[in-house]
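Of the protein chains in this complex, all but one are displayed in their positions.
Letters A, B, C and D mark the chains in the order given here, with residues in each chain numbered from 1 onward.
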Amino acid sequence: MNKNFNICFLLKKGSMGIKSCVTLIILLFALKSFSFNENLTPPVSNGPVKVSVDLHINKVYNINTVDETYQIDGYLEYSWVDERLKSVDEDSLQGIRVYENDRAKELFNTKMWFPAFELINVQGESQIPNMSIEIHPNGKIIYDERFFGTFSTYMNFRDFPFDSQQFSIQIESFSYNKRQLVFTNPQIFLEEGSNSFTEKWQIKNMKASITEQLYPQKDSMDDVYSRVVFEIDSKRLTGYYLWQVLFPLFIIIMASFVLFWIKDFGTQIGIGFTLMLTVVAFNFYSASILPKLPYQTFIETIIIVGYVFIFMGIIAVIINHRLNGNKDNSENNKLTKILRYVFPFTFFTALIVLFFLFKVS
Amino acid sequence: MNKNFNICFLLKKGSMGIKSCVTLIILLFALKSFSFNENLTPPVSNGPVKVSVDLHINKVYNINTVDETYQIDGYLEYSWVDERLKSVDEDSLQGIRVYENDRAKELFNTKMWFPAFELINVQGESQIPNMSIEIHPNGKIIYDERFFGTFSTYMNFRDFPFDSQQFSIQIESFSYNKRQLVFTNPQIFLEEGSNSFTEKWQIKNMKASITEQLYPQKDSMDDVYSRVVFEIDSKRLTGYYLWQVLFPLFIIIMASFVLFWIKDFGTQIGIGFTLMLTVVAFNFYSASILPKLPYQTFIETIIIVGYVFIFMGIIAVIINHRLNGNKDNSENNKLTKILRYVFPFTFFTALIVLFFLFKVS
Amino acid sequence: MNKNFNICFLLKKGSMGIKSCVTLIILLFALKSFSFNENLTPPVSNGPVKVSVDLHINKVYNINTVDETYQIDGYLEYSWVDERLKSVDEDSLQGIRVYENDRAKELFNTKMWFPAFELINVQGESQIPNMSIEIHPNGKIIYDERFFGTFSTYMNFRDFPFDSQQFSIQIESFSYNKRQLVFTNPQIFLEEGSNSFTEKWQIKNMKASITEQLYPQKDSMDDVYSRVVFEIDSKRLTGYYLWQVLFPLFIIIMASFVLFWIKDFGTQIGIGFTLMLTVVAFNFYSASILPKLPYQTFIETIIIVGYVFIFMGIIAVIINHRLNGNKDNSENNKLTKILRYVFPFTFFTALIVLFFLFKVS
Amino acid sequence: MNKNFNICFLLKKGSMGIKSCVTLIILLFALKSFSFNENLTPPVSNGPVKVSVDLHINKVYNINTVDETYQIDGYLEYSWVDERLKSVDEDSLQGIRVYENDRAKELFNTKMWFPAFELINVQGESQIPNMSIEIHPNGKIIYDERFFGTFSTYMNFRDFPFDSQQFSIQIESFSYNKRQLVFTNPQIFLEEGSNSFTEKWQIKNMKASITEQLYPQKDSMDDVYSRVVFEIDSKRLTGYYLWQVLFPLFIIIMASFVLFWIKDFGTQIGIGFTLMLTVVAFNFYSASILPKLPYQTFIETIIIVGYVFIFMGIIAVIINHRLNGNKDNSENNKLTKILRYVFPFTFFTALIVLFFLFKVS
Partner (left out) sequence: MNKNFNICFLLKKGSMGIKSCVTLIILLFALKSFSFNENLTPPVSNGPVKVSVDLHINKVYNINTVDETYQIDGYLEYSWVDERLKSVDEDSLQGIRVYENDRAKELFNTKMWFPAFELINVQGESQIPNMSIEIHPNGKIIYDERFFGTFSTYMNFRDFPFDSQQFSIQIESFSYNKRQLVFTNPQIFLEEGSNSFTEKWQIKNMKASITEQLYPQKDSMDDVYSRVVFEIDSKRLTGYYLWQVLFPLFIIIMASFVLFWIKDFGTQIGIGFTLMLTVVAFNFYSASILPKLPYQTFIETIIIVGYVFIFMGIIAVIINHRLNGNKDNSENNKLTKILRYVFPFTFFTALIVLFFLFKVS
């Protein structure tokens, strides 16, 4: 940048006076660099910039239980006041000026102060097919973007498929701490037509709140950031899992109790092993819809209960067979008769206990 | 921007006169900023800008029943009149000027008013391999783009695979409400050669209409937007599902009625469980072609009916076996004889009832 | 743009003379707008621009029978003559000038007339890792690009896996109709080293042709466009399907004829149902390699034939069993003896009939 | 750029002579290109530039055991001092200047020396949704970026699913060797809220270190580069594999020991083969969660042990059957009685041996 001054010295030997030279340099300087030196500071007159945020959700979709992610299609509307944009506007132009897409980008990359907003719990970059900046005569700025982003939150699948999940979006300023920028007045809306979401999830609660986030490790002292948190508490509608997974599983475990009503030992054993193979199929199916969690979910516990009951059934049948082996009335002995009722009873008790255990925890 | 005026004051003290200074500033101003201050307002003389829209569909493809999305390859042609572009053109150049791709982008980012159009029900950004702007001497502007986009609509799968779906594209202006921009005269065309779509779907109706969309939450008062809705009502051609899914399923349920014609109890039970395993396979297959819906589709209901019939068959066989246990003519007892006809009859009745239930609802 | 004239009026009152002002304006105009106003019209002296197109195919790959798409890696070479580039070149530089990649892009976005070429049957944007423009002293322009694109054509799978498909690329000008631009002299070449394609497909014919495409819906009158069509007619090499799909399927249907040579009814029925389960596996496998078509392909028909024969076999065995029930020589009765030969014979007849039906249609 | 010559014209009539104008143009020209000649050398006063690096990890996710990759969402903060940026800043502006995203990019592409940092073990380009450069008055530069990257390290699966893995990020300067740039004072932090990672992995150790990397092949002599290595040593939490894979596998191998307690030979053999089919299912499942490794992992060894025991069980049953063939008390012979205890005992011994072998190695 001190190149400019060299220019000055060269020009001295020319016909221009030193004053003109300085003028010229100022002009040159202004032209080239002012887009970088100006517009870099937040409009802090008294206190931090107050940015109000609205979230309009079109759709929550591709809810991926394996990756614990979900995609959100919506609009984010940030609005704040920059007094510096006020005066100029009132002089030159009437009404609201609208800058869309590339024009908006050029505007906030060169002409105005624009803070980068960071989606904290996003996964990868989000897509912004449309954005706009509205500048009002009073210096109010409204930045609106349509976004498609993949977000992730911690999901607890213990009660799966009777679980509730919290779909959230957390936003912070990327560079400005709470002394420079605070969020205010957040609002969350769900647009009509989000059928494909509300069809599968029952919305319990929607809330928007402002919190403060401490980053003690950062080496600057100003380590508290203002954060907006949008949350949709929802309960899974379990029709599919109830009828396509739990119902067949239930039928199959039911069918295993048939073992004790059958006389022929070979048939009993054959059925036992066929049922075990079927439970293996359900085991692998459940592996395809849930992450590889260290804890047991409700559905996986049911499958393990299935394994245990069928295995115990096979063992019981063999023990019985050995005790009452070759007798013709093998199936009428006492043990079998007891097991006929003990197994279903234990199973239903286990089911009820499990259901309450998972619901309570 | 007031930097410019400071320059002026500095120059006053230089050798240039004040007039030159003003000239200079005007020039500087014109050069640098006019692309941002100009061309930002819609050409509103009397009433809103009227934008007519044509949609030419090449292909509807990758219809994903699990995600409830479909991709559309087509052309969108927007056209409106901007009087401001009229005069200049008639002076300088004859005929229509065509700007393609990057040239078109540069044009509408700097030289003309260009409203951002928003695909409401799109999923993610759409691809625009080619675009063009035609400017006619009379100020008429035709913006034409080839687009590839993934769209989503609410799909009702209750009658699946005998369902009809509505493939639609909804378009709004991103920033301009209906007082500034209204759509008019929408038209939808299907290009020849969309074989891969019409091969799998029968088009019932194609329509294009203009509606108004209210956004009451937005904080500006002008919250009504003009919207174009393109719709293709289509009926699924069910050959595949009929022959590759329902037919085998039907054969398998049929085969389960064979149970009552078999004398040997072990064989009966073995078949019963093998058939149940086969229905599990169909269950998991249907899970791979439909979303995890809370309601039952036609195909899933048939599968549940299959489970129930096979399970009831097994129970019936066992009850019968226990009642008529070791008799040689076990299979000729009354119960079996009745069930031979009751099961198929009930099944076909259920099928007919289901068919009408799903068709009517 | 009329801003410029205002500047003029202002300047009149300044220290500059009117002439300088005009010069200035011309200069400004030239600088800012000439890249937009110039080079926008095709070099139409007498008749349309003649663009010759060559396609050099490196590879046809990822042939996706489910989506009915294929990817092509190749070179497209367009060449035409623009007299306007002739004179300038001969003055300033000798020989051919080569502009690659970003330089080529900048060239055709600002300095020369360049028509956008549209790949009609592409799916999404294609990738262009390298491109070049050669400008010859005589004004001849050669635009060469390496491209990777996903293309789609209507595929007929009726004879699958004995089918032939036509891999094609169709190209049109995006904005210029046949009065402004016509294609001429198209050529198609297959580079050496396309082994992975020719290994799986036998090329029957390669042709390049020019057609005309009518777009009657477009609202301009000039609705006929010149189109280049490149086609590779190929026949699928069926080794894989023959040995990995049809051969096992054949063995399994063969094995079902064994039913009638077995004496024990329970064994017969058990085999029947195990075979049905195996055909279900083939059914689901074929679903993973073909789209969900409303018509029956050869391979699917064979599977349905398999279902039918195995089901009929089960029925036949049961009928026979009921007629000759408990007799020791059940398997020597007449019906069984006849079926032993009727089933294979009918099956082979069906196979031959099917084969000819599918080949002829 | 067009401003430059306007100035010229204006100046002509001002006090500057034509020579000055030419000079001016030359100068302007110089100005334009100097951004490329300047700012290219590192600020090496005495010794190399010292760059300190902090890594803040938000999330380690999508840990893909098949591809041996993992994705990291985090912040990388590089900071160094460039004296050349010091003086200018203190003159013109107070406090810290913040450049975000496109402004930051423009800054380091034109105005300052900025070394490219290379993620050594990344796979493909990483996504940078937000970045910022802070320039402190004392010339200190802090470059901060949020990144999403896919990384890979060598993973040893011998003990899988009881394995520990090391998730690491390695960073080097792309062009500057250790005489020009050294890393210093690296720190690694794990942000709160990384639940989805800590839920599945137990963090054993987190460390950050500086190493030196020799590239002897490079043809420049300065072939030693400073490298930062961040490492998270973690142990897999095995709940899922224990209960969803090993437990069923264990049950199934257990069930195979039942063979020797069954009297009927046909039932024995039937069970043996059904179990083998089940082990095949587990075999294919384990193939879907691990890469195709030349060595045997713990889980695969268990499966092979399963194959061997079931196969040996079948052989034992047949041998026994042939030796004691048609005797009524076939199941009470000595061999069977011994095998009843030998098989489980051998299996548990094998299990314990394997467990220790894998743990020790």
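One rule holds for everything that comes next: contacts are C-beta pairs under 8 Å (C-beta built on N, C-alpha and C of every residue); 3 or more make two chains touch, one makes a residue touch a chain.
The structure presented is a predicted model; accordingly, all values stated were derived computationally and were not measured.
The chain that is not displayed touches the following shown chains in the complete assembly: C, D.
The missing chain, though absent from the display, is touched by one residue of C:L275, C:I299 or C:A316; that residue is C:L275. From the set D:F189, D:F250, D:F311 or D:F355, the residue in touch with the chain omitted from the display is D:F311, counting the whole complex.
Contact with the chain not shown here comes from a single listed residue; of D:K50, D:K105, D:K140 or D:R340, that residue is D:K105. By the touch criterion stated above, the residues of subunit C touching the omitted chain are 27, 30-31, 54, 56, 58-59, 61-62, 73, 77, 79, 92-93, 95, 97-103, 106-107, 111, 127, 129-130, 132, 134, 144, 146, 148, 187, 189, 193, 195-196, 199-200, 237-241, 243-244, 247-248, 251-252, 254-255, 258, 261-264, 266-267, 270-271, 274-275, 277-278, 281-282, 285. The set of subunit D residues touching the chain not shown comprises 1-2, 4-5, 8, 18, 21-22, 25, 29, 33, 36-37, 40-41, 67-68, 105, 109, 114-116, 118-126, 152, 154-155, 174-176, 217-219, 265-266, 269-270, 273-274, 276-277, 279-280, 283-284, 286-287, 291-296, 300, 303-304, 307, 311, 314-315, 318, 321-322, 325.
We take it that only the chains that are shown with their structure count from here on.
The fewest steps needed to get from subunit A to subunit C, moving only between touching chains, is 2.
At the interface between subunit A and subunit D, under half of the residue numbers appear on both sides, which makes the contact a different-residue one. Once the centre of each chain is set as its mean CA position, subunit A and subunit B turn out to be 23 Å apart. The distance from the centre of subunit B to the centre of subunit D, with each centre set as the mean of the Cα atoms, comes to 37 Å.
Residue positions of subunit B touching 2 or more other chains, listed in rising order: 15-16, 20, 23, 27-28, 31-32, 266, 270, 274, 277.
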